[in-house]
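Have a look at this one.
Removed from the display is one protein chain of the complex; every other protein chain stays in position.
On to chain A.
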Amino acid sequence: MAAAWSPRARGGRSLPLALARNSSLSLGACASVVTSHRAGPGLSRGISIKSERSLTEMCIQLGEFVLVEGENADQPFVAKLLKLYEDGSQEKHAVVQWFSRITELPLNKRKLLQREVSPQEIFLDKAPGYDTDINVETIIKNVKVIPLAPKEAVPVRSNGKQIFFVKESWDGKCFKPLSPGSLSELKEAEKNKRVGSPSPLTDCQTSDFTCSLKAETDRVTRSTVKTKNVQMEIESRHSASKSSLSKERHSQRVANGINTPGARKKLQLNSPTKSRNKLTGCDVLELLGDDCDALESLEPSATKRKVTFTEILDSPPKISRTNGESDSPLTIRGDWSKLAETVRIAPYRRSQASSLKAKNLDGKDDDTCLAEEQELKTRSPVVIPRSHRKCVQKTTARIAEQLHFLNISEQDREDDYLPSTDCSDSSSNEEEESMVPCTPKRKMRSSTTLSTPKSLRKPSDITPAKTPRKTPEPRTPKTPRNATPRIPIRNQATEKPANVLEEARLRLHVSTIPGSLPCREEEFQDIYNFVESKLIDGTGGCMYISGVPGTGKTATVHEVIRCLQQTAENDGLPSFQFIEINGMKLTDPHQAYVQILQLLTGQKVTATHAAELLAKLFSTPGPKRKTTVLIVDELDLLWTRKQDVMYNLFDWPTQKQAKLIILAIANTMDLPERIMMNRVASRLGLTRMSFQPYTYKQLQQIISSRLNHIKAFEEDAIQLVSRKVAALSGDARRCLDICRRSTEICEFSSQKSASGLVSMAHVMKAIDEMFSSPYINSIRNASLHEQMFLKAIIAEFRRSGLEEATVQQIYHQHVALCRIEGLQIPTVSEIMAICSRLGACRFLLVESNNKYLHVRVRLNISQDDVMYALKQE
């Protein structure tokens, strides 16, 4: 994007300059920002955003409302422009007052409103912690925001999606009705703004243009078509064009270059047979018409636009706007001059009628209609200094296009069209400059733009049915996908615990979240301090947490987050966003990107695309972004051969603008050294923490704190459990499970024991159940021949001195043993059956092939165990 200060400042003290970013990259993405200085060099009164592609220019004044690029391309931020300035490094900045959509507010606070909030309602955001200083280039376009008195209801309109209503303010804790002062202030701004912003009526008209493709003479038909289709069309056009616009902007940032806006894409769909070389005049016109549509409904398409700080000459209504498309074919191709001539003529004839018709149609909404009228009047082309570099840039753009494969293939194909369009754009612009029209004509011209495309489109060219079908299509499947699934609700309520043991069992369940986490105070403090300091600094960082399973890693981290969130709510800390992913809950390491992006912005995209979006998100300075705290549980499962997922995860926090804090959790202490490449381990940093297995005292404390003075266990019993578990693994889950099982055992046998408490015996039994090896008992309960077979195996092992034998060899031993014992000798088939039975229980390891007698067999348990089990009888 290129931006230049306007040389037409009143004081003559302007500095022509180019904004650094991407200025030389491409013509396609080129946009210029021109400011005018009224008071001095540091202050400008307005901003003019100009779209390259559609050749429209939009002026935004101070005090107007704008859409600002955010994380979610579907929902750009809404803000009010307060101030424009240029900093030392010659970057243009804007100071804004933020507004929040309902979706941006924290979920738990939304209920405070106690009413349904329409998606068009926004809130004056007075919450602290947002950066109000944004880069001018992140501004997408201006929007209309209508302030409402507290009693007023939000009007429902189907065609007013781009209008927002503000009623209340939000200060981070509660909603307040707008103060009279700010209300009037907003009203003032709104009044000023009305002239510059597109109104719903425009949308209505444009959508009509796309759908009805009749010749201009066929007025009657057109109007009927219009009435029929208008509702649906508006909806679809809105959603499609809006998302395409801001999404374009997104992908453009990612690609750092050119892209095609949605309108262009549609063109391709409509005329798929046209090749690049055979671009007929008709196509050009059509293309322009499409662009025009996009522009009318939504301001300039993002990729190709200019942002200019304009000089506002006298009064606000004089905001300028270029409308030169209809002329462009004239200059490019002489052959089509005739056609173009009609183009120019036709609108003149029809302009009045079309606006009239619009009035009739939307008679119910007079207000909008008026605004539309007003707007039409005020749309006057402005003279823009054109840089001649454009032609040079064109070639660079073409190269850049070919280099960028990040876009989807369809878009790539369409990029081919770009150069010719640019050519026409620029030339038309130049022409526009030369013929600055007089005021009455201006009005006419503005409406020309609206009707031109339609008058030119031949019905044969595009099937009318296609347009309405194509546009809403990508939207439809989204609704069911976002439907929240849930398990059915039970009919009867769960029973409350009836006695002490049941109460204890409930509290001892691992799922119960304890009020505090005993025995992890130090770790808690360390993690808390780490995250807190990063939050306060507004920087990012990584921390690696390791420990064997069941040592409270995840629980502690969650506890930390809970505490931090509480502090943040009480204004102790800047607020932050908390997301969590778990390696075990992903089907593939790359799905991590998808999940993170979805949790951050709610978008659902493919893994590769998500990676790009995230990289962009964390590498560019985003306005209004909170710090993100990301928990990566089971980190080791994110390992890939190239380790790109881990690399990216740990690389993002190192970026200046990322504001990302990562808490990575895994089991092994030496994971970074063992499986990570140096460059990944280095980015992970040295902030590590290791959770030691619980000692028996800690386990004891955990149990007691969970029981919380419920007298269900004997002291000794608790100690026994803790000591046993501490000696085995130090896994708190195991400890709680044993306790729970002991209460059950106690309950079953409580008829016999006198005290109702869980005693040592119960605990011992539970421990035995859980940890004793099942082998010995199973062998003792095996059938006689099965036991004999095991004996035969050992005999054969002893004979051969090997730990492996074939069934045939064992069979001979078995037969010999049977003769000694005087038992009936089993047949080979029976022996094979016994062998496979023992193999299924994994007493034996049996080769899995069909070698029958020559299958090799090994013992899966120690010979001593077998001997011990068999000797007892």
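Keep in mind that, in the parts below, a contact is a pair of C-beta atoms (placed from the backbone, for glycine too) under 8 Å apart; a residue touches a chain by one contact, two chains touch by 3 or more; residues count from 1.
As a working rule, contacts and distances are computed from a predicted model.
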{"item": "Protein name, per the UniProt record, of whichever chain is missing from view (\"cAMP-regulated phosphoprotein 19\", \"Origin recognition complex subunit 4\", \"Aspartate aminotransferase\" or \"Serine/threonine protein phosphatase 2A regulatory subunit\")", "value": "\"Origin recognition complex subunit 4\""}
{"item": "Per the touch definition above, residue among A:Gly63, A:Pro147, A:Gly550 or A:Pro672 touching the missing chain", "value": "A:Gly550"}
{"item": "Sole contact to the chain not displayed, among A:Gln492, A:Asn570 or A:Asn678", "value": "A:Gln492"}
{"item": "From A:Val500, A:Cys563, A:Ile710 or A:Val815, residue that would touch the chain that is not displayed", "value": "A:Val815"}
{"item": "Sole residue of A:Ser511, A:Asn570 or A:Asn678 that reaches the chain not shown, by the stated touch rule", "value": "A:Ser511"}
{"item": "Absent-chain interface as seen on chain A, which is shown", "value": "477, 480-481, 483-495, 497, 502, 505-506, 509-513, 548-550, 584-588, 591, 594-595, 634, 637, 667, 731, 733-734, 737, 740-741, 744, 748, 769-771, 774-775, 777-778, 781-786, 808, 811, 815, 823-824, 826-830, 833-834, 837, 840-843, 849-854, 860"}
